[in-house]
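Here the complex is missing one protein chain, while the rest keep their positions.
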Amino acid sequence: MGYLKDERPTTIGVEGGWNLGAYHYKGSRLLEEYVAGLKHKKLTGSFCPGCARVIVPPRNLCGRCHRKMDGRKTVSDRGTITCFVVSPPIYKGKLKVLGMDPVEIGLVKDGQVVIPVFVKFDGSDSNTDTVLLNADPKDVHIGMRVKVVWAKELQGSLADVEGVEPI
Amino acid sequence: MEGKSEIVEVKTFPFPAGFNWAVGPMMERFIRTLAGRKVLGARCPGCGYTYVPPRSRCGQCQAAIAEKDVVELSGKGTLISYTNAHVAPDGNGNLKDLEKPIVVGAVKLEDADSVLFMPVEGVKPQDLKIGLAVKVRWREETKGAVADICCFEPVG
Partner (left out) sequence: MKRRNVAVIGCGQTKHSSRRRDVNVAEMVSEAVYNALEDAQVSAREVDAFVVGNMPGFGGVAQPEQWIAESLGAAGKPVLRIATGGTTGGSVGQGGYYVVASGLHDMVVAVAWEKHSDSKEAGATTGLLHVGLGNFFHAAGYGLSLKNLVATSVVGAAAGVAVYQAMFYMHRSGCGIEHFDMVAAKARRNAAKNKYAHLQWPGCTAEDIAKTDIVTYPFRYGHICPASDGASAIVVAEESLARKKAKQPAWFKGLASYTDEENQLQSENFGGVGVTDPSEQRGCWLSAVKAYRMAGIVDPKTEIDVAEIYQPFPSQELFFAERLGLFDEGTAWMALETGETEIEGRMPLDPSGGVNATNAIGSSAMQRILECALQIMGKAEEHQVPKKVRNALAHGWGGVTNYSTVTVLGDTPGR
């Protein structure tokens, strides 16, 4: 049977734009500190003096006990997958990233499957959002042990962590 | 306090979100009729208040206003207030200086109760006054678009 249709007349449209890049956003220096660590293959987290949780990348305030997370702790670059999702094969013309085709500009191979994951790095109490590399989608499971794939040339940038791969 | 601020300015780049607002049937009729150099209004069947452009609900008495309540107006009116604008938005969150100031007027059309805000041209600054009789100046080629009304100008 399928979906019922709702046909309606269309009236004239008045066009307009809203430049969302025109806002003056402010951020904290925490990410600067985090990427400085990445340059030396160090994952920095913030430590909560109230509940002892370690959050990676660092945050200013603890979301549960609202204490200032002044402490710092370096956590392992090995960890456990707490959750994953799997894309269908990404073909040319299927996906847009910032208006660009990721296959056309060489970010993924034609037909490649992308596996976004949450990783809990050993010594941390948070999920870090990244991507699983060098793995067969059939083998991925919650609890899978992984380690960071570091960029060949470390630049002190978020791109220094290319993703994680199975140990 | 340390010398370095804990807050950093976030670099952004242009990220335009586009909109295309549907105007509804009453406003559509108003816009299309501009092609024939006519200005339409709508007279509330409940209280007689006349809106320009026409609309489908009266803000004064809450009566529904229908297509049959649409009336044709003369396009002439009276300036009831005005201002000189020296700057305009630059589309990037800031203001830019205009080459020469423009006059924006509040015009009450004959037989209408609501007010249109439009540029007023063809009048010397010393002649600008509340109560000035004005009329629509049409774009050379009208095609049924809001921009068909170029501005208002003094009558005669």
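Order of writing sets the chain letters: A and B. Residues in each chain are counted from 1.
We adopt the following convention: a contact is a pair of C-beta atoms (placed from the backbone, for glycine too) under 8 Å apart; a residue touches a chain by one contact, two chains touch by 3 or more.
For clarity, every value in this text was computed on a predicted model and none was experimentally measured.
Annotation for chain B: contacts to the undisplayed chain at residues 10-13, 15, 17-25, 27, 55-60, 62, 64.
Listed by residue number, the positions of chain A touching the unshown chain are 1-4, 6, 8-11, 13, 15-16, 18, 20-21, 23, 25, 27-28, 30-32, 34-35, 45-46, 53, 55-60, 62-64, 82-88, 90, 95-98, 100, 102, 105, 107-108, 114-116, 118, 120, 124-131, 142, 155-160, 162-163.
We adopt the following convention: only the chains that are shown with their structure count from here on.
Note for the complex: chain A touches chain B at residues 9-29, 32.
Residues 4-10, 12-25, 27-28, 31-32, 91-93, 146 of chain B are the ones touching chain A in the complex.
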